[in-house]
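First up is the structure itself, then whatever we jot down about it.
Only a single protein chain was left out; the remaining protein chains are all shown in position.
Our next item is subunit A:
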Amino acid sequence: MHLKLLLLPSFISALTLKLIDTMGYSKDQLLARLKELQIEFSQYEHPVVLTVEAQAKYVGNMGGVLSKNLFLKDKKHRYYVVSALADTEVDLKVLSQRLGLGKGGLRMAPEEALGEILQVPLGCVTPFAVINESARHVSLLLDQGFKTQKCCIFHPLSNNMSIFLNAQGLDKFLKSVGRNPSYIDLEANPPVGKDQPPDLAAFVPSDSPVLSDLPEKAPPSQDSTGKSVGAATNSAAVTAKAVKPSGNAQNVKEKPVDSVRPSIPAADAGKFVEELLDRASALLLSEISEDSIKQHGGQLGDEVANNIKKCLREDLKNLATIFKNTAYTEGFYAGTRYQPKRH
């Protein structure tokens, strides 16, 4: 199976994509991808290792710097991969606070999540796991210490090999899967309080948990009859999903992401119009009272109409601008990922 995949040209068949989707990328597929992207790296095979210490025995003296990789979970079932130099001190309590999760918000993720979400074996947490569709909502925190190292060591999706590359190579890979690499000082311990917001709050995934997506994956694997039409559509969908940007990836129909659900509709024309009508009628009702009827009599209509225009004009223009910007963004997103017709 691995040998066959190694012989694949850079275009991966639709059937394989479906299998990858359910089984996760293999080490060889990852290595092939790195070569495709012309990322400089070297590799070294060794017996399976489950800890950094064990890994050090085989590759510790080869000039690179070992990494330690943690797969973490918070109380709201959001997942994080923390990838650091082996010597960097990582205090989960501090990290939890810096993320805005409170003091005890971060735990090691359970073993099952490793297989389901990162799709790597035990002892094999690695930033490269984000190549998997299932890991698209996992937040990646990278030690800024990597940037100054000539050579960093990671597992390439399996623990019987280590790969050596520098931070630029890692960045190139991450960008190729739609992630924006961001390095932080993992040892920093800035105060977090009422007036000092958690400095890593941006790293908290704002999407719905991945677990709810997993059951959907089962059906496609059942119809792997290889019908070319069905497979083609599926692969297009999978390819499209795989390049979504990290963190705030969102379904076009959903409301824009943020922990605060906005009261302003996204590019949903129906909701937009309802919001406008609600505001107008609220204002209308407030303008019509016994007093105002007495005051204006027959002219009340004109008076109210003018007031509504005056009060709502700017407000509604702002709503309309947000609607326009959202619709434009959806179009722009689609446009930058559109596949030209094949001739």
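Simple rule for what comes next: a residue touches a chain if its C-beta (ideal position, glycine included) is under 8 Å from a C-beta of that chain, and two chains touch if they have at least 3 such contacts; residues count from 1.
Keep in mind that, in the parts below, contacts and distances are computed from a predicted model.
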When one chain of this assembly is omitted, its UniProt record names it as which of these: "ER membrane protein complex subunit 1", "PIGF protein", "Chromatin accessibility complex protein 1" or "tryptophan--tRNA ligase"? "tryptophan--tRNA ligase"
Omitted-chain contact residue, chosen from A:Q168, A:N189, A:S289 or A:N318: A:N318
For subunit A, enumerate the residues touching the unshown chain of the complex. 144, 182-184, 195, 197, 202, 245, 247-248, 250, 256-258, 260-264, 266, 315, 317-318, 321-322, 324-326, 328-330, 332-333, 336
